[in-house]
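One chain of protein is taken out of this complex; the other chains stay put.
Labels run A and B following the written order; every chain starts at residue 1.
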Amino acid sequence: MIVTLSMAWRNLWRHPRRTALTAAAIALAVMVLTFFFSVQVKSYDMAINASTGIFHGHFQIQREGYLDDPEMRKIIPSVNQLRNELKKLPQILGASVRAMGFGLVSSADRSYGAQIVGVEPEFEGSVSNIPGVVIAGSYFSSNEDVGIVLGEVLARNLRVKLGDELTLMAQGYDGGSVALALPILGIFQSGSADIDRGLVQIPLGLFQEFFGMPEAGHAVVLRVLDRSKLEEVGAAINKIVESNNRQLVTLDWMKLMPGLNESIELDMSAGWFFYIALVGIVSFTILNTFLMAVLERTKEFGIILAVGARSGLLTRLVLIEGFFLTILGLIFGALLGALVVGYFGEIGFTAPGAEEVLKKWNLPGRIYPEVSVASFSSPMITVLIASFIALAYPAYRVLKLDALTGLRGGQR
Amino acid sequence: MSAVLIKDASKIYDDGERKIIALDRVNLEIKEGEFTCLVGPSGSGKSTLLNLIGGLDKPSSGEVSIGEKNLSVLNSDQLAELRLHDIGFVFQAYNLIPVLSARENVEFVMHLQGLSAEERRQKAMDVLAKVGLAGLEDRRPGQLSGGQQQRVAVARAIVSRPKLVLADEPTANLDSKTARNLVLLMEELHHKEGITFLFSTHDPVVVELADRVIKLHDGKIAEDEIKIK
Partner (left out) sequence: MKSIGVLLVLAVRSLSRNKIRTLITLAAISLGVMSAVLLSAFAKGLSYGMAENAIKTLTGHIQIHAHGYLDDPSAELSFSELNQKDLSALKSGGVEKIAFRIRIPAVATSERESAGVTIVGIDPQQESGMSFISDAVRQGEMIRNPAEPGVVVGKDLLRVLKTEIGRRIVIITQDATNKIVDRGFRIVGVFESELKSTEKGFIFMGIATAQEWLGLKDKVSEAVIRIESVKDSRPAAKKLGEILPQLDVRPWQDIEPLITSLTQVHDGFLVIWFLIVIVAISFGVINAQLMSIFERTREFGVLMALGLKPKQLIVLVGMEAAVILIVGTVLGDMLGALGYAYLNRGLDLSGFASASEHLGFARIVYPHFSLFDWTLCNVLLLVIGILGSLYPAYLASRLNPVEAISGRGKE
């Protein structure tokens, strides 16, 4: 076997230019793939983190049917107890209760419809970034605070500043109209235009009082420690939720933000189209190289067979040669890929127009890709598989060779 | 016991338009220890006959046996085994694997036979010394002259003490002096080790040194002369 290995390696270098060129083609494909994969993987990761981190969280417990049809009456009773139970789970980083309604928010000059969210000042910061991105004033410090915080786009639209008074008008829990005037305690800038334009927050106690709600909420928002173990955590959460109240459901971020989830899937599918095409092109080069490497050695192979080797030996030889060549290309490609990813990891990767597009996913204009097992292993495995498919035909030609045909140089 | 026994062997090529009778009911016996050559013009069937004997091809009819083994009942794997253990080959050119050194080329067949590294090395060095190439074992074919390459081929052919060595025009690419030396070497090995040699050749040097000359013509044996020496 060692002889075969050493023969295979030496055979590659009988034609150094050809070997180098083919390995370079493989390396090019691997480099391109690993780079783009890294950018993609990082973008998705950042998008998910950003989107879940800003407001929606990784999981939300809601009343069944609330997501599609958010009626005020679909409350979670004994919501504090549920929140405490869930907080105890080791995989949970934070849990907080929210209540939600919709109403008209008016300043002296302007009025806009907006979502009104009742939050728990003590816990909201553990599930959302908003408390941490207040650019004017400050966030609520306790549930007894009387005031409102809103996003800076809405503040701009309403033409208000810190301290100004806003009037809220909405339909209460019982269906009647309710109104309340509150001073602006803080203005936040979350980075998401939709959030900064579309919602205002007031302390949960105030919300329950204003809307005339019993002590309850509409959602328990959860943030997990390790997003990669989502399913596992979801199961643990579900156990508690089901034992608490059969009418509640556990929703993960993919259900909460289907647009984001599918955008990622769509982007990945488009990406794969690229990658398969590129790998396909390189496979043809591998095929060409190895077909020649086999056909030009017909006589040599014939003699080896005449001397008593089985054709299995030669087939193995050719496959090992192919394997060595591919590994060569893979290693160089991975090194180059790591270099490129590292370079852009430092200076950031962007494209003209990208900033606007990335905003839709709550991302900044530049992506800083990272070298990771996920982003490197997929491309390398794909190229490896493709090169073995390319080797199939040359290996087949060798398998079918018999000594006599070989000695005669290939003609029967 | 005969090294080679051929009974009524024929080889017919039929491409649909014509029938070519390469060998016509040939009968031949080659005993162990012979130093024999096949001669004849192109198309006489000598290469075909050699291929049949070497188990590289099967007769259209008749029987070919090496030792006691009838080649027609063997499948291709078994034929390969036969070639590995019982037959040695020396071809006109391209005998050696270019990426292996002389020693590695000789060791190659022993690898296939399953010998240990120690044994392989020992035997290879031995046989290379016998063919006069001591000191050149680590050279690659590209670094050896035509005559030296052929000697390595001979070394490889005899290293496993086969029943029979088939040499197909082994001197065709060599100048007359080198050719003579090569054949003298093979004769020496034949005497010392008692190996059976069967040549197919045009070369008068080989004919001169052979013990038995079989002339082929149009697929049949025309003459079969055992020289008295």
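Convention: contacts are C-beta pairs under 8 Å (C-beta built on N, C-alpha and C of every residue); 3 or more make two chains touch, one makes a residue touch a chain.
Since the structure is predicted, the reported quantities are computational estimates derived from the model, not experimental observations.
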Displayed chains in contact with the omitted chain are A
Per the whole complex, from A:292, A:339 or A:399 the residue touching the absent chain is A:292
Contact with the hidden chain, among A:181, A:357, A:374 or A:392, goes to A:357
Among A:157, A:250 or A:311, contact with the omitted chain is made only by A:157
Where A:4, A:49, A:143 or A:171 are the choices, the one touching the absent chain is A:171
Among the options A:46, A:75 or A:282, the absent chain makes contact with A:282
Note that subunit A touches the absent chain at residues 15, 17-18, 21-22, 24-25, 28-29, 32, 71, 102-104, 106, 109-114, 156-157, 159, 169-171, 175, 198, 258-263, 265-266, 273-274, 277-278, 280-282, 284-285, 287-289, 291-292, 296, 351-357, 360
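Simple rule for what comes next: only the chains that are shown with their structure count from here on.
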When centres are defined as mean Cα positions, the distance from subunit A to subunit B in whole Å is 67
Contacts from subunit A onto subunit B in the complex sit at residues 3, 7, 10-11, 14, 299-300, 303-310, 313, 402-404, 407
Interface with subunit A, subunit B side, in the complex: residues 51, 54, 56-57, 76-77, 80-85, 87, 89, 91, 94-95, 97-100, 104, 107-109, 111-112, 156
